[in-house]
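Every protein chain but one is kept in place in this view of the complex.
Read from first to last, the chains carry the letters A, B and C; within each, the first residue is number 1.
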Amino acid sequence: MIFIFAVFLLSLLVITAIAIVRAKNLFVAVMLTSIFSLLMAANFFILDAADVALTEAAVGAGITTVIFLCALSLTDDREKPREGSRWVAFCTVGVLALLIIYATFDKPRLGDPDAPVHQHVAPWYLEKTPEYIDIPNVVTAILGSFRGYDTLGEVFVVFAACIGVLFILSVKPTKKTNQVIKKESGLRHHLIPQVVGRLLIPFIVLFGLYVQFHGEYGPGGGFQAGAIIATGVILYALLEGESSALRAIPRSVLLGMVVGGALLYGGVGVACILMGGAFLDYSVLATDPVVGQQLGILFIEAGVGMAVCGALLSIYHAFAARESFS
Amino acid sequence: MIDIILDILSWILLLLGGACVLIGGIGGLRLPNFYARIHAASLTDSMGNILIFSGIMLQAGLSLATLKLFAIMVFLLLTGPTATYALANAALLSGLKPDVGSASDEPQENKLK
Amino acid sequence: MKLLELLGYFNYWVFAIILTVGLYAVISKTNLIKKLIGLSIFQSAVFLMYITMDKVEGGTAPIITAGVDDQIFSNPVPQVLILTAIVVGVSTLALGLALVVRINECYGTIEEDEILDAD
Partner (left out) sequence: MDLLAHLPVLQVVVPMLSAPIIVMLQPRGLAWAGATATSLVSFAIAVALTLAVLDGQAVDYAVGGWPAPFGITLMVDAFSALMLLVVTGASAAALIAAKPSIDQQIESARQPLFYSAWLLALAGLVGIVVAADAFNIFVFMEISSLASYILIAGGPDRRALPAVFKYLMMGTIGATFYLIGVGLIYMMTGTLNLADIDARIGNVSDINPLFVAAGFITVGLALKAAVFPLHVWVPNAYTHAPHMVTAFLAACATKVALYVLLRFDYMVFQGNLIEHVVQFSMFAMPLAILGILVASAVAMFEGHLKRLLASSSIAQIGYILLGASFVSVAGLSSSAMHLFNHALAKGGLFLGVACIAYHYRDLRLSQLGGASTRMPWTCAAIVVCGLSLIGVPGTAGFISKWLLINAALQSGSWGWLLVAIILASSLMAVVYIWRIIEALYFQEPIAGEAKISEAPIQLLLVTGIVAILNIYFGLFPQVPLALADSAAVLLLEGVL
């Protein structure tokens, strides 16, 4: 039963992808991209990847769409009706498709428990997580501890994106642009969305905090939490206007969150060195290594959450502030 | 015995909900103009939402999952109509007049913004 | 069993199709935002490939329930990798969009050929 549903979802995914590429209006394309992400999240969930599904839904369907819409409101929403090098594209893409399909014939089929991917490293993680770290969510254990160095890198990717957007958009716009000057924040004077929004935003943020601190026990963690809380604040900014959102959380605080979060993560790693372990070896943080691991994961997840939330909000504000310039 | 009754009841609710959403979907495709379409989509959506969630809650029985489902249902009941309102409002502000007789929306983009 | 086997390949085929659709958009479209949308589809396809390989028949999400011993878990490693990759994807996208906004301010267009003509 679930497989029929999966096939249905996958087919929808393909249809949506084709529709996105064919759509001439960029708003339509962006909304379809959001749907695409949501379908992708559903697929991930069917394939037992709850954490990834949550992330894809929060980041892919939520934040990405908002950033796309911000950028669209600053540019043109219509694609000019012309194609580039269509034949080159078709040839490249055709070769690529053949290559991949050639590869699929030897791939282990879906769900085969004897596939090599389930043999070597993965069972070790599943087996040793209760012993070394003792938290139920193995994904969080690997993310935070076993492969914590990757996650540190990931936080710095987000940090790089944040300073990049701030750097690129810190140039004052000089020339005229072809955009329509907008009324400030379309929803500002509408009672119903405002009331509902005020009702919902505390719960969104609360849910974000739940995801943050429940990450060791269920799906969730710093990235998802940061994205969800950022979504809540962005909703507030849409309803109450850009400036009141900035009054609530000023830019400097956001930048401080990004810097603080990144430094918190790195600082935990350095603290581990200072206390005699390897970089990011949380076992030395407490007398009992298992407690130390849990403590370390708690700290670094907090760092990740802060950094991601601050970075996404900084990026949003950098785009949104652009509108008021012109 | 009570299990079977609950099961049947929940399936009835689920099927009704599914039918509601399906009708809404058809309405969204077939109705002539923007306001008629969102009217079809939003009303059936709310109804389908209640029916489907009630059905699933009956399946789940008394557990934590039911509480979560209830929370999600309330969330959707709040956001769905609000989103519809915002959509209609934006359409109105961008100059799309509600007109019972009109067969289609001339400026196609208007319903997208 | 038969269905599952078919679905196994179906997942990879969908991966191939989405990948090619995304890459096609990146190569053939001249609109910069459309290119970025294509890029994000292209990346999503890779996520699907990774997550497809983590599935184990009869498994559940890798969250250990206390007291239950004989659970089968799906593979947690690809999930961790893709969590990272998703965040990398959105970061690249944000940076790309910031560039598009600046390009639009400097050139007054976001069509690649018009930008090339302008210089």
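Convention: a residue touches a chain if its C-beta (ideal position, glycine included) is under 8 Å from a C-beta of that chain, and two chains touch if they have at least 3 such contacts.
None of these values were measured; they are calculated from a predicted model.
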**OP:** Give me the visible chains that the unshown chain touches, in label order.
**Re:** A, C
**OP:** Can you work out which residue in A:V14, A:V28, A:I168 or A:L246 touches the chain that's missing from view?
**Re:** A:I168
**OP:** List the residues of chain A that touch the chain left out of this view.
**Re:** 99-100, 102-103, 105-108, 115-122, 124-125, 128, 145-150, 152-154, 156-157, 159-161, 163-164, 166-168, 170-171, 255-256, 258-259, 262-263, 266-267, 269-270, 273-274, 276-283
Original post:
Please identify, in ascending order, the residues of chain C that touch the omitted chain?
Top reply: 19, 23, 26, 32, 35, 39, 42-43, 46, 49-50, 53, 77-78, 81, 84-85, 88, 91-92, 95-96, 99-100, 102-103, 106-107, 112, 115-116, 119
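The rule we apply is simple: only the chains that are shown with their structure count from here on.
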**OP:** Report the topology of the inter-chain touch graph, choosing from line, ring, star, complete and other.
**Re:** line
Original post:
More contacting C-beta pairs: A-B or A-C?
Top reply: A-C
**OP:** Calculate how many whole Å lie between the centre of chain A and the centre of chain B, each centre taken as the average of the chain's C-alpha atoms.
**Re:** 28
**OP:** Take the average of all CA coordinates in chain A, do the same for chain C, and state the distance between these two points in whole angstrom.
**Re:** 12
Original post:
What residues in chain C touch two or more of the other chains?
Top reply: none
Original post:
What positions in chain B touch 2 or more of the other chains?
Top reply: none
Original post:
In the complex of these two chains, what residues of chain A are touching chain C?
Top reply: 3-4, 6-7, 10-11, 13-14, 17-18, 20-21, 26, 29-30, 33, 36-37, 40, 43-44, 47-52, 55-56, 59-60, 63-64, 67-68, 70-72, 74-76, 79-80, 82-86, 88-90, 92-94, 96-97, 100-101, 104, 107-113, 115, 117-118, 121-122, 125-126, 129-130, 136-139, 142-143, 147, 150-151, 153-154, 157-158, 160-161, 164-165, 168-169, 171, 173-179, 217-219, 223, 308, 315, 318-319, 322
**OP:** Report the residues of chain A in contact with chain B in the complex, numbered from low to high.
**Re:** 25, 27-28, 31, 186-187, 190, 192-193, 196-197, 199-200, 203
Original post:
Quick one: in the complex, what on chain C touches chain A?
Top reply: 3-5, 7-25, 27-31, 33-34, 37-38, 40-41, 44, 47-48, 51-66, 72-84, 86-88, 90-95, 97-102, 104-106, 108-113
